[in-house]
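One structure follows; several queries about it will come next.
Yeah, one chain of the complex is gone here, protein chain that is, but the others are all in their spots.
Up next, subunit A:
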Amino acid sequence: MRRVAKLSAACIATAALAVTATACGSTSSDNNTGSSPSGGGKGVKIGLAYDVGGRGDRSFNDSAARGADKAVKDFDGSVKELTAKTSDTEADREQRLSDLADAGYNPIVAVGFSYAPAVTKIAAKYPKTSFGIVDSVVDGKNVNSITFTEEQGSYLAGVAAALKTKKDHVGFIGGVDNPLIQKFEAGYVQGVHDTKPKVKVDVQYLSHGQDFSGFSSPDKGQQAAQGMLDKGADVIYTAAGSSGNGAIEAVHGVKGAWGIGVDSDQYNIPGLAQYKNSFLTSMVKNVDVGVYDFIKSVKDGKPLTGNNVYSLAKGGVSLATSGGFINDIQPKLDAAKKKIVDGQIKVKTHP
């Protein structure tokens, strides 16, 4: 009796699977035709897919958000923002982009290299929509790859750190030890050693491999920074998304120690105002410029495509001067910058 019941249950389940497998009915994009995007603007409709952390990370994503905000203001546009989760799979990222494309957003900007495979796939499916991807290179007629020479900006951060350290001991905290963050490390270490070979550089990554928590764990950032300060480092450069908020908190607690911010000019971030006098400078990665340029190009009807590298020479990366703490060493920084721009110094991209 029970055996029969179980067998039939198994059969029903398989049948149900088979029925759904035929995927009956219309697709979600067919269902979607009536809906129009929210937001009042009638100009350009921008779709933004953020990386983990999203708007409000005071760093990388916020920089992209500034670019979009500026475009919304200048072009009377509207913006739709979606944010990645740490548990995302490829299908979730694809869904995010295709939802935006279905709803008629154009251009669509994917913020962060994890979107590269999804952009490759979805851009091919929506040839009339322009896609932008930050921090990675994707081939495609309708894709603009926005990349930055982080190692060059980090080199300058290294020069500043070497000139400002009193104990000849500095630190680098990376979010995750992936190739992108290793560019920051490589440039920074080279900058420090080219300026003062005897300065010791501590390097620590907050998480490894598949574990991306290092980009969003202020507690880990704080512990790492505290550890370096205890060992005697007095300038700490943190490239770790919102984990940097924890690092600067630790640095702020030690008199005479400096932190170097990343991606945004963190001296001017309202949420970090109480620590702002501890930011020696920030290695600003002008994601906002890249995003704004791209949106503008789409609005003008000439969408950017290919790989647009925002280098030191083009102002894609730079050192922030807010607070005036590096004014005294500015001539030396300018000299280093000139050497990089002229090609006299080749900055390594891998440590």
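As a convention for this text, a contact is a pair of C-beta atoms (placed from the backbone, for glycine too) under 8 Å apart; a residue touches a chain by one contact, two chains touch by 3 or more; residues count from 1.
Simple rule for what comes next: contacts and distances are computed from a predicted model.
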Practice item. Tell me the UniProt name of the left-out chain, picking from "ABC transporter permease", "Simple sugar transport system ATP-binding protein", "Gluconate 2-dehydrogenase alpha chain" or "Sarcosine oxidase subunit delta". Key: "ABC transporter permease"
**Study point:** Residue, one of A:76, A:90, A:219 or A:328, that touches the chain absent here
**Key:** A:90
Study note, to complete from the structure: Out of A:60, A:75, A:113 or A:292, only one touches the absent chain, namely A:113
Revision key, fill the gap. Touching the hidden chain, out of A:78, A:106 or A:147, is A:147
Practice item. Name, in rising order, the residues on subunit A that touch the hidden chain in the full complex. Key: 1, 5-6, 9-10, 13-14, 17, 20-31, 38, 80, 82-83, 85-92, 95-96, 99-100, 103, 113-114, 116-117, 135-139, 145, 147, 176-180, 183, 208-211, 307, 349-350
